[in-house]
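A single protein chain has been omitted; all remaining protein chains appear in their positions.
We just call them A and B in the order they show up, numbering each chain from 1.
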Amino acid sequence: MVEGKSRDWTTEEKTVDIGTWKERFEWVEELQASPDGETVAAIVNTGEETFNVCVNGQTWEKDFDKIWHLRFTPEGRPYALVADMDQWTVAVAGTPWAEAFDYAWQPVVSARGDHIAVSVQQGGRYAIAIDGAKWENDFADIGHWVSSASGTRSAAVVQVRAADSGQVHRFQEGTYTIAVDGQAWDNVFVNVWQPAFSPDERQVAAEVRLDLYRYTIAVDGRPWGKTYGGIWAPCFHPHTAHVVAPVRQAGKWYMVQDGEIIWQKPFVQLWQQQFSTDGDRLAAICAPRFGRWTVAVDGEPWRNTFNAMVTDLTFSPDGRRIAALAKQDAHWHVVVDDQVWRNVFDMAWPPVFSSDGANVAAKVEREGRYTFVVNDRFRGQPCDMAWDPCFSDDGDALLLRYVQDGVYHRRIVPLTDI
Amino acid sequence: MHALYEWVAGPLTWVAFAVFVIGLVFRLVQVLVMVRKTEPFIFTYMSWKFSLRSIGRWLVPFATLRWRTSPVMTVATFAFHLCLLVTPVFVLSHIVLWDEAWGVQWWALPDAVADVMTVVVIAGCLFFAGRRIVRREVRFLTDASDYFLLALTAAPFVTGFLAYHQVTQGAGMTIAHMISGQVLLAAIPFTRLRHMLLGWLTRAYMGSEFGGVRRARDY
């Protein structure tokens, strides 16, 4: 995590005029704002087949043939996927990595922002590259890749045995496994999905399919002793080596830990489980009955249920509170500890807690305009664009980032005003 | 003979009705419990509006594509089912029995009309049997049980017709009529004749799926 302390919480407002950008460039793509709010950037077209990134009005030194996926690292450096002469790489703050590849996509940044990893294709073979350094081994296919929290390790689903299209029985003998830092597990599986690193980054767990019908979790290549009719992505307990995952048995979903059922209550659906930081509580998104969705905490579903979907399950940093987004018909709701906010939205972004968990804020959309909601009260006027709000570490102020009338605003709003 | 008649007209009738009613209620409860247990999602999609839209359409001759494209079958099946259900309820001799047992009575069909309707039911059974023999696509699906069900259905009407016209001497035919009717009633919940109950449910479900989810006609 990047500390919020280093940010400027005193200057009430900073602005960047972006209205002129449209005149300077052929076109301006989607704006991106840095997490600290100090920078706003966009991919811009600077001529036929040439692109650049405009950061607070300044373009990078060098144009590229193609640029996409412009984002910011947590500590505020803009990076993007760039190509010159059909060779792709990652450029950070305008500087491309020394290494380039036949293709590079889906970059992931470490929590502190010091490492960027990306999946790459070189000569028809696939690998992960961290800060430009490609795995020593490459593979016939790659997918579902993840980076560890520190960003120094990576794992991905890879195909290690050839099975041409049509060789179904060979495929069913197993061709996929997980590669961690380029080293494949010894075991192969019919399918592998969604690897996850343990908190100490030493272990990797993933969903595996042993044959067409039996699903389980494998940890470091070793499948659990029990198999199930279905499985979803595993996660590790933050302090122990325990792995939990939702499994399907006789048509119902249960939460299991290391193969043993820990939530006795079955669900019509159960996924996206998450531990609180201290590991004391486990919550998941669930359907307690057909067509009704909510959050289950330690096996007990909330009272409020919704007919469309529930997403973005979020624990407060202290682990005491839980928020989620819920969709009923076409409307989005914010739900905090089973309390549904009165305001409804056309779209909502993940809820954000203050560090003490006392306050919740979210970016929302109504009638095509964006605004912020804090503790179920609207904050500020609807604007043209907005980014997720962010609480100061002491929880006294809120950092708002938005665009109105061609001007990007970074505002610090005392919570007492809200 | 009289004791047999009394027994068949009395206790056996009530047994048959009990088996019929309790059997159908049991079947209904069974299917609903099973839906709840195994496929509760079905309730989510059930819609009165679209169930009734579908059932309504199919209850009217020539109101569905299939009724229009098979006119002979349509006339036959509507005439058959109508007479099958109406005749036993409104035939005078049955109402007399109800009156004797419970002191209730209602409007009765003129005997001649009831007679014709009985013939329609018998003819319907013959038509269906003939169809099973003549039409290749039906013959392919037909086994002994189908003829058995037709015979089971025709029997009370054939015997009733013969008894009414006193083709045979004595109460034998009447007793045969009563027994065959009782067997038919009691058999409904336990044979494919239970389409009498399940048909409404499958129709309602399909009507709901087509109307509510698929937004299309199922008729």
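The definition used in the following text is that a residue touches a chain if its C-beta (ideal position, glycine included) is under 8 Å from a C-beta of that chain, and two chains touch if they have at least 3 such contacts.
Note that contacts and distances are computed from a predicted model.
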Going by UniProt, what is the name of the one chain that was not included in the view, given "Cytochrome ubiquinol oxidase subunit I", "Sugar ABC transporter permease", "(Fe-S)-binding protein" or "Acyl carrier protein"? "(Fe-S)-binding protein"
Which residue among A:D84, A:D141 or A:D376 touches the omitted chain? A:D141
Cross-chain touch to the chain not pictured, restricted to B:A18, B:L65 or B:A151, is B:L65
Hidden partner chain, touching residue among B:M73, B:V113, B:A129 or B:A171: B:M73
Which chain B residues touch the hidden chain? 31-32, 34-35, 37-39, 41-42, 44-45, 54, 58, 64-66, 69-70, 73, 77, 131-132, 135-143, 146, 149, 192, 194-195, 198-199, 201-203, 205-207, 210, 213-219
Interface residues of chain A (partner: the chain not displayed): 26-27, 29-30, 45, 49, 66, 68-69, 102-103, 105-106, 119, 121, 126, 141-144, 159, 165-166, 168-169, 171-172, 176, 190-191, 193, 209, 212-213, 215, 229-230, 248, 250-251, 268-269, 271, 287, 290-291, 293, 307-309, 311, 327, 330, 346-347, 349, 365
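Operating definition for what follows: only the chains that are shown with their structure count from here on.
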Taking each chain's mean CA coordinate, chain A and chain B are separated, in whole Å, by 61
Chain B residues touching chain A in their complex are 40-41, 44
Within their complex, state which residues of chain A touch chain B. 289-291
